[in-house]
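This report concerns only the one structure given below.
What you see is the complex with one protein chain gone and the rest in place.
This part shows chain A:
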Amino acid sequence: MYWARKSFTLLLTLAFVLLLTFFAFRIIPGNPASAILGMEASQEQISELEQKLGIEGPLHLQFFRWAGGVIQLDFGHSIRFSEPVLSLIASRLPVTLSLAAMSLAITLLVALPLGIAAARARGRFADLFISLTSQLGLAIPSFWMGIVLILVFGLTLKWFTVSTFVPWSENAWLALKSLTLPAIALAVPQIAIVVRYLRTTMLEQMNEDYVRTAKSKGLSNANVYYKHVLRNALIPVVTVVGINFGEILAGSLVIEGVFTLPGMGRLLMTAIGNRDYPLVQGMVLLIAFTVIIINFVVDLSYRWLDPKIRLK
């Protein structure tokens, strides 16, 4: 029942995204044929090229042609690169996904201990310091953070080489190293959000009766916080992290530009500039699909964290 309902919502959302990505981009003026042929092209030349590119005829017919292809996992050919959309995405996706995953990992690794520490030191110096710093982290845009990181750790200290991406298949260590700075830049605002959120939910949970029970057993403070309180406090935090994963993905499109990483972000910019309909549609669809899947994973993690949901 659960899976049936889940799959149904997944399909419905995807169908809606399919519609939206197709029509939203067609509303924007300009088309690929005139973009390729330039200002002086005649109407005949343009319609000839349109036919060649498969973007002629009424919009709804175009849509059904495209949607039919998508169902068979055929996303068409890119106009700009004259390559299948799927293989173009496949070459860029690992960079973006690993960047997003890395920044998510950094976010959790840093934010969880800090949030707990802030809650435990409530009202004392450590709490104040963490809260103030996280306010700052929230205010800094990640592209600026990226530039500063390049300047300090790339150009001045020379700990990282900037602007050279080594694929994972070539050298995993160098790949990891080249993704570290952009992942940090992306993670900073996320860390700030999670720290503040976790601090609040921890403090809320600490007033609960079960915490008193745990203490009355003689458990150490660390045990009470990490085992009893954290698990309960994480339930609402997971929602925030899940929602923000979309934001991390969007942010990575920008940060790839700052660090000149060959990911989805730069591909998308090029595709939009060239009115490369099939490529843009394919990428937006894929990004939407990723976000939906992440939300699904969030849902699953609730079931792991909260036994009440698990048994329903």
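Assume a contact is a pair of C-beta atoms (placed from the backbone, for glycine too) under 8 Å apart; a residue touches a chain by one contact, two chains touch by 3 or more; residues count from 1.
One rule holds for everything that comes next: contacts and distances are computed from a predicted model.
**Q** Pick, from "cytochrome-c oxidase", "3-isopropylmalate dehydratase large subunit", "ABC transporter ATP-binding protein" or "Protein-export membrane protein SecF", the protein name that UniProt gives for the chain of this complex that is not shown.
**A** Its UniProt record gives the name "ABC transporter ATP-binding protein".
**Q** Please pick, from A:6, A:52 or A:231, the residue that touches the omitted chain in the full complex.
**A** Of the listed residues, the one touching the omitted chain is A:231.
**Q** Of the listed residues A:51, A:135, A:220 or A:260, which contacts the missing chain in the full complex?
**A** A:220
**Q** Against the chain that's been left off, what residues of chain A make contact? List them.
**A** 208-210, 212-220, 223, 227-228, 231-232, 235, 305-308, 311
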